[in-house]
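All protein chains but one are shown at their positions in the complex.
Entry: subunit A
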């Protein structure tokens, strides 16, 4: 894991994809185990500071990275049920006892 300082005088903030490409060249790994985040540009432009992590293997990455960062790489899909629906289901479940609960949970 590392803190990354990017110098880009005259240009806008460098996108994360470009930064991970450069890291691939520097550390001779593949792009799917590199995770960079948290880039903040200093006042006046020209310099950006961010954080980055390179894992030894994709398995370690899947175990240790938070889900939202994995989702940005396409390695994780979060469920798309709305929380309101889930709460309604749960409250309906609470009213019933036993096997009927299973029916409400998986209609």
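In this section, contacts are C-beta pairs under 8 Å (C-beta built on N, C-alpha and C of every residue); 3 or more make two chains touch, one makes a residue touch a chain; residues count from 1.
Throughout what follows, contacts and distances are computed from a predicted model.
J.: Name the omitted chain as UniProt records it, choosing among "Phospholipid-transporting ATPase", "Auxin-responsive protein", "Adaptor related protein complex 3 subunit sigma 2" or "Neuroguidin".
T.: Its UniProt record gives the name "Neuroguidin".
J.: If the hidden chain were put back, which of A:22, A:47 or A:62 would touch it?
T.: The one listed residue touching the chain not shown is A:22.
J.: Which subunit A residues would touch the chain omitted from the figure, given the whole complex?
T.: 1, 3, 22, 25-28, 37-38, 40, 51, 53
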